[in-house]
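Below is one structure, written out as C-alpha coordinates; comments come after it.
Here the complex is missing one protein chain, while the rest keep their positions.
Presenting chain A:
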Amino acid sequence: MDALVTTILLGIMQGGLYTLVGLGVTLTFGVTHILNFAHGEFITVGAYAFVLFAGALGAGLALPLALLVAGGVAAILYVVGFRRTIGNHLQGLAFSLGLLLFAEAFFVRTFTATPRSGPRIEGTVSLIGEEQLPVGRLVVIGVTIVVVVVTAFAMRRTWIGLALRACGDDEFAASTVGLPARRVGLYAFVVAGALAAVAGICIALVVPITPATGLSFLLKGFVVAIIGGLGSIEGTFVAAMMLGLLEALGTRYVEAGLTNAYGFVLMIVILLVAPAGLFNRRQVRAG
(Lines give C-alpha, C1' and ligand atoms only; values in the text may rest on other atoms or scores of the structure.)
Protein backbone atom coordinates (compact mmCIF):
# COMPACT_ATOMS: atom_id res chain seq x y z
CA MET A 1 0.00 0.00 0.00
CA ASP A 2 2.76 2.44 0.95
CA ALA A 3 4.78 1.49 -2.05
CA LEU A 4 1.74 1.97 -4.24
CA VAL A 5 1.43 5.66 -3.31
CA THR A 6 5.09 6.29 -4.12
CA THR A 7 4.81 4.40 -7.36
CA ILE A 8 1.77 6.38 -8.42
CA LEU A 9 3.50 9.68 -7.60
CA LEU A 10 6.51 8.67 -9.66
CA GLY A 11 4.18 7.68 -12.47
CA ILE A 12 2.51 11.08 -12.35
CA MET A 13 5.89 12.78 -12.47
CA GLN A 14 6.94 10.77 -15.49
CA GLY A 15 3.54 11.41 -17.08
CA GLY A 16 3.99 15.14 -16.55
CA LEU A 17 7.34 15.09 -18.35
CA TYR A 18 5.87 13.05 -21.20
CA THR A 19 3.05 15.60 -21.46
CA LEU A 20 5.53 18.45 -21.90
CA VAL A 21 7.41 16.58 -24.61
CA GLY A 22 4.29 15.19 -26.31
CA LEU A 23 2.64 18.62 -26.40
CA GLY A 24 5.58 19.95 -28.38
CA VAL A 25 5.40 17.07 -30.85
CA THR A 26 1.65 17.42 -31.25
CA LEU A 27 1.72 21.22 -31.60
CA THR A 28 4.41 21.35 -34.26
CA PHE A 29 2.83 18.45 -36.12
CA GLY A 30 -0.65 19.95 -35.87
CA VAL A 31 0.38 23.26 -37.37
CA THR A 32 3.20 22.41 -39.78
CA HIS A 33 2.67 18.65 -40.37
CA ILE A 34 6.35 18.15 -39.60
CA LEU A 35 7.06 15.11 -37.44
CA ASN A 36 10.16 16.52 -35.77
CA PHE A 37 12.55 13.72 -34.83
CA ALA A 38 14.95 16.29 -33.44
CA HIS A 39 12.35 17.53 -30.95
CA GLY A 40 14.05 15.62 -28.12
CA GLU A 41 17.18 17.68 -28.66
CA PHE A 42 15.32 20.75 -27.40
CA ILE A 43 15.09 18.88 -24.08
CA THR A 44 18.84 18.30 -24.10
CA VAL A 45 19.52 21.91 -25.07
CA GLY A 46 17.30 23.12 -22.23
CA ALA A 47 18.87 20.71 -19.75
CA TYR A 48 22.49 21.61 -20.58
CA ALA A 49 21.70 25.32 -20.77
CA PHE A 50 20.13 25.09 -17.32
CA VAL A 51 23.05 23.14 -15.81
CA LEU A 52 25.69 25.42 -17.35
CA PHE A 53 23.93 28.71 -16.53
CA ALA A 54 23.14 27.45 -13.04
CA GLY A 55 26.85 26.80 -12.46
CA ALA A 56 27.80 30.28 -13.65
CA LEU A 57 24.90 32.50 -12.64
CA GLY A 58 22.79 30.55 -10.17
CA ALA A 59 19.65 28.50 -10.65
CA GLY A 60 17.29 31.50 -10.50
CA LEU A 61 18.72 33.13 -13.63
CA ALA A 62 19.37 29.79 -15.29
CA LEU A 63 15.64 28.95 -15.47
CA PRO A 64 14.52 31.76 -17.82
CA LEU A 65 17.81 31.63 -19.74
CA ALA A 66 17.41 27.91 -20.47
CA LEU A 67 13.86 28.52 -21.77
CA LEU A 68 15.11 31.38 -23.89
CA VAL A 69 17.98 29.36 -25.36
CA ALA A 70 15.78 26.37 -26.25
CA GLY A 71 12.99 28.59 -27.63
CA GLY A 72 15.57 30.57 -29.59
CA VAL A 73 17.21 27.47 -31.03
CA ALA A 74 13.78 26.18 -32.06
CA ALA A 75 12.96 29.52 -33.70
CA ILE A 76 16.21 29.62 -35.64
CA LEU A 77 15.89 26.02 -36.80
CA TYR A 78 12.33 26.72 -37.94
CA VAL A 79 13.25 29.83 -39.89
CA VAL A 80 16.37 28.47 -41.58
CA GLY A 81 15.22 24.87 -42.02
CA PHE A 82 11.84 23.47 -41.04
CA ARG A 83 9.86 26.30 -42.63
CA ARG A 84 11.30 25.36 -46.01
CA THR A 85 10.27 21.72 -45.66
CA ILE A 86 6.56 22.42 -45.03
CA GLY A 87 4.46 20.44 -47.49
CA ASN A 88 7.24 17.97 -48.21
CA HIS A 89 7.22 15.17 -45.65
CA LEU A 90 10.39 13.52 -46.91
CA GLN A 91 12.38 16.73 -46.68
CA GLY A 92 11.06 17.39 -43.19
CA LEU A 93 11.95 13.87 -42.15
CA ALA A 94 15.44 14.08 -43.65
CA PHE A 95 16.09 17.49 -42.11
CA SER A 96 14.94 16.50 -38.63
CA LEU A 97 16.82 13.18 -38.68
CA GLY A 98 19.97 14.94 -39.86
CA LEU A 99 19.53 17.49 -37.14
CA LEU A 100 19.09 14.75 -34.55
CA LEU A 101 22.35 13.03 -35.57
CA PHE A 102 24.18 16.33 -35.69
CA ALA A 103 22.89 17.38 -32.28
CA GLU A 104 23.80 14.08 -30.64
CA ALA A 105 27.36 14.30 -32.00
CA PHE A 106 27.60 17.94 -31.08
CA PHE A 107 26.57 17.31 -27.47
CA VAL A 108 28.96 14.37 -27.05
CA ARG A 109 31.83 16.40 -28.49
CA THR A 110 31.08 19.54 -26.51
CA PHE A 111 29.92 18.15 -23.18
CA THR A 112 31.32 14.56 -23.38
CA ALA A 113 29.18 11.56 -22.61
CA THR A 114 29.88 11.80 -18.87
CA PRO A 115 26.66 12.46 -16.95
CA ARG A 116 26.43 15.94 -15.48
CA SER A 117 24.47 17.06 -12.48
CA GLY A 118 22.93 20.44 -12.09
CA PRO A 119 21.58 22.00 -8.94
CA ARG A 120 19.77 19.27 -7.07
CA ILE A 121 16.95 19.76 -4.64
CA GLU A 122 18.08 17.83 -1.58
CA GLY A 123 16.04 16.01 1.00
CA THR A 124 13.25 13.53 1.07
CA VAL A 125 9.79 13.56 2.53
CA SER A 126 8.20 10.64 4.28
CA LEU A 127 4.98 9.41 2.85
CA ILE A 128 2.87 6.84 4.60
CA GLY A 129 4.98 4.33 6.57
CA GLU A 130 8.51 3.57 5.43
CA GLU A 131 8.30 5.11 2.01
CA GLN A 132 10.48 8.13 1.24
CA LEU A 133 10.19 10.38 -1.78
CA PRO A 134 12.86 12.92 -2.83
CA VAL A 135 11.58 16.51 -2.61
CA GLY A 136 12.98 17.17 -6.10
CA ARG A 137 10.48 14.76 -7.60
CA LEU A 138 7.57 16.42 -5.86
CA VAL A 139 8.79 19.78 -7.17
CA VAL A 140 8.88 18.33 -10.69
CA ILE A 141 5.31 17.09 -10.32
CA GLY A 142 4.23 20.56 -9.24
CA VAL A 143 6.10 22.34 -12.03
CA THR A 144 4.81 20.08 -14.80
CA ILE A 145 1.23 20.35 -13.59
CA VAL A 146 1.43 24.15 -13.43
CA VAL A 147 3.04 24.41 -16.88
CA VAL A 148 0.52 22.03 -18.48
CA VAL A 149 -2.42 23.90 -16.95
CA VAL A 150 -1.03 27.29 -18.01
CA THR A 151 -0.38 25.97 -21.52
CA ALA A 152 -3.86 24.53 -21.84
CA PHE A 153 -5.35 27.80 -20.58
CA ALA A 154 -3.23 29.87 -22.98
CA MET A 155 -4.25 27.64 -25.89
CA ARG A 156 -7.89 28.45 -25.12
CA ARG A 157 -7.69 32.12 -24.22
CA THR A 158 -4.86 33.82 -26.12
CA TRP A 159 -4.78 34.84 -29.78
CA ILE A 160 -1.63 32.81 -30.36
CA GLY A 161 -3.30 29.76 -28.84
CA LEU A 162 -6.34 30.30 -31.05
CA ALA A 163 -4.12 30.69 -34.11
CA LEU A 164 -2.29 27.45 -33.25
CA ARG A 165 -5.55 25.54 -32.84
CA ALA A 166 -7.15 27.01 -35.96
CA CYS A 167 -4.12 26.34 -38.21
CA GLY A 168 -3.87 22.83 -36.78
CA ASP A 169 -7.55 22.25 -37.48
CA ASP A 170 -7.71 23.35 -41.12
CA GLU A 171 -4.81 25.12 -42.70
CA PHE A 172 -6.63 26.26 -45.82
CA ALA A 173 -9.60 27.60 -43.87
CA ALA A 174 -7.13 29.41 -41.61
CA SER A 175 -5.57 31.12 -44.61
CA THR A 176 -8.99 32.30 -45.83
CA VAL A 177 -9.46 34.38 -42.67
CA GLY A 178 -5.97 35.82 -42.81
CA LEU A 179 -4.14 33.60 -40.36
CA PRO A 180 -0.46 33.67 -41.35
CA ALA A 181 0.31 29.92 -41.38
CA ARG A 182 4.09 30.26 -41.64
CA ARG A 183 4.28 32.64 -38.71
CA VAL A 184 1.94 30.47 -36.66
CA GLY A 185 4.35 27.60 -37.38
CA LEU A 186 7.08 29.71 -35.78
CA TYR A 187 4.91 30.16 -32.68
CA ALA A 188 4.42 26.39 -32.56
CA PHE A 189 8.15 25.71 -32.68
CA VAL A 190 8.99 28.33 -30.05
CA VAL A 191 6.30 27.05 -27.68
CA ALA A 192 7.40 23.44 -28.31
CA GLY A 193 11.05 24.34 -27.68
CA ALA A 194 10.21 26.11 -24.44
CA LEU A 195 8.01 23.24 -23.21
CA ALA A 196 10.80 20.78 -24.01
CA ALA A 197 13.22 22.99 -22.09
CA VAL A 198 10.92 22.87 -19.06
CA ALA A 199 11.06 19.08 -19.31
CA GLY A 200 14.86 19.26 -19.64
CA ILE A 201 15.18 21.46 -16.57
CA CYS A 202 12.91 19.15 -14.58
CA ILE A 203 14.96 16.13 -15.63
CA ALA A 204 18.18 17.90 -14.64
CA LEU A 205 16.68 18.61 -11.23
CA VAL A 206 16.23 14.92 -10.43
CA VAL A 207 18.80 12.93 -12.41
CA PRO A 208 22.19 13.61 -14.03
CA ILE A 209 21.90 14.49 -17.70
CA THR A 210 23.75 13.08 -20.70
CA PRO A 211 23.70 13.88 -24.42
CA ALA A 212 21.15 11.07 -24.82
CA THR A 213 18.68 12.46 -22.25
CA GLY A 214 16.46 14.08 -24.85
CA LEU A 215 16.35 11.14 -27.21
CA SER A 216 14.97 8.72 -24.64
CA PHE A 217 12.15 11.14 -23.86
CA LEU A 218 11.50 11.88 -27.52
CA LEU A 219 10.33 8.34 -28.18
CA LYS A 220 7.88 8.57 -25.28
CA GLY A 221 6.78 11.98 -26.50
CA PHE A 222 5.97 10.43 -29.87
CA VAL A 223 4.11 7.57 -28.25
CA VAL A 224 1.86 9.85 -26.20
CA ALA A 225 1.29 12.28 -29.05
CA ILE A 226 0.21 9.40 -31.28
CA ILE A 227 -1.91 7.65 -28.65
CA GLY A 228 -3.57 10.96 -27.83
CA GLY A 229 -4.48 11.45 -31.48
CA LEU A 230 -1.92 13.78 -33.09
CA GLY A 231 -2.98 17.38 -32.62
CA SER A 232 -5.01 16.94 -29.45
CA ILE A 233 -3.88 18.60 -26.23
CA GLU A 234 -6.25 16.74 -23.92
CA GLY A 235 -5.38 13.50 -25.67
CA THR A 236 -1.67 14.05 -25.16
CA PHE A 237 -2.18 14.74 -21.47
CA VAL A 238 -4.36 11.66 -20.91
CA ALA A 239 -2.02 9.42 -22.89
CA ALA A 240 1.06 10.76 -21.08
CA MET A 241 -0.47 10.10 -17.67
CA MET A 242 -1.52 6.61 -18.74
CA LEU A 243 1.99 5.87 -19.97
CA GLY A 244 3.70 7.34 -16.91
CA LEU A 245 1.54 5.34 -14.52
CA LEU A 246 1.77 2.15 -16.57
CA GLU A 247 5.55 2.36 -16.64
CA ALA A 248 5.83 3.09 -12.94
CA LEU A 249 3.45 0.32 -11.92
CA GLY A 250 4.89 -2.16 -14.40
CA THR A 251 8.44 -1.45 -13.32
CA ARG A 252 7.62 -1.88 -9.67
CA TYR A 253 5.24 -4.81 -9.78
CA VAL A 254 5.85 -6.68 -13.01
CA GLU A 255 9.29 -6.47 -14.53
CA ALA A 256 11.68 -3.53 -14.37
CA GLY A 257 13.57 -4.65 -17.45
CA LEU A 258 10.50 -4.05 -19.60
CA THR A 259 9.98 -0.37 -18.68
CA ASN A 260 10.50 0.84 -22.22
CA ALA A 261 8.29 -1.84 -23.72
CA TYR A 262 5.12 -0.93 -21.81
CA GLY A 263 4.58 2.26 -23.75
CA PHE A 264 4.80 0.59 -27.11
CA VAL A 265 2.52 -2.23 -26.06
CA LEU A 266 0.05 0.41 -24.85
CA MET A 267 0.35 2.24 -28.15
CA ILE A 268 -0.23 -0.89 -30.21
CA VAL A 269 -3.26 -1.91 -28.17
CA ILE A 270 -4.83 1.55 -28.29
CA LEU A 271 -4.19 1.97 -31.99
CA LEU A 272 -5.82 -1.40 -32.65
CA VAL A 273 -8.96 -0.17 -30.88
CA ALA A 274 -8.84 3.48 -31.97
CA PRO A 275 -6.63 3.80 -35.06
CA ALA A 276 -6.71 7.62 -35.01
CA GLY A 277 -5.75 7.85 -31.34
CA LEU A 278 -7.85 8.55 -28.28
CA PHE A 279 -8.91 12.12 -28.95
CA ASN A 280 -8.62 12.51 -32.68
CA ARG A 281 -11.82 14.07 -33.92
CA ARG A 282 -10.50 15.13 -37.26
CA GLN A 283 -12.61 12.62 -39.13
CA VAL A 284 -15.80 13.89 -37.54
CA ARG A 285 -17.34 16.38 -39.91
CA ALA A 286 -21.09 16.66 -39.83
CA GLY A 287 -22.63 16.96 -43.28
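The rule we apply is simple: a residue touches a chain if its C-beta (ideal position, glycine included) is under 8 Å from a C-beta of that chain, and two chains touch if they have at least 3 such contacts; residues count from 1.
Rule of thumb we're sticking to: contacts and distances are computed from a predicted model.
> Would you mind picking the UniProt name of the chain not drawn here, from "ABC transporter related protein", "ABC-type multidrug transport system ATPase subunit", "NADH-quinone oxidoreductase subunit G" or "Aerotaxis receptor"?
Checked against "ABC transporter related protein", "ABC-type multidrug transport system ATPase subunit", "NADH-quinone oxidoreductase subunit G" or "Aerotaxis receptor": the hidden chain maps to "ABC transporter related protein".
> Check each of A:Pro115, A:Pro180 or A:Pro275 against the chain that is not shown and name the one that touches it.
A:Pro180
> In the full complex, which residues of chain A touch the absent chain?
So the residues of chain A touching the missing chain come out as 159, 162-163, 165-166, 169-170, 172-180, 281-282, 284-287.
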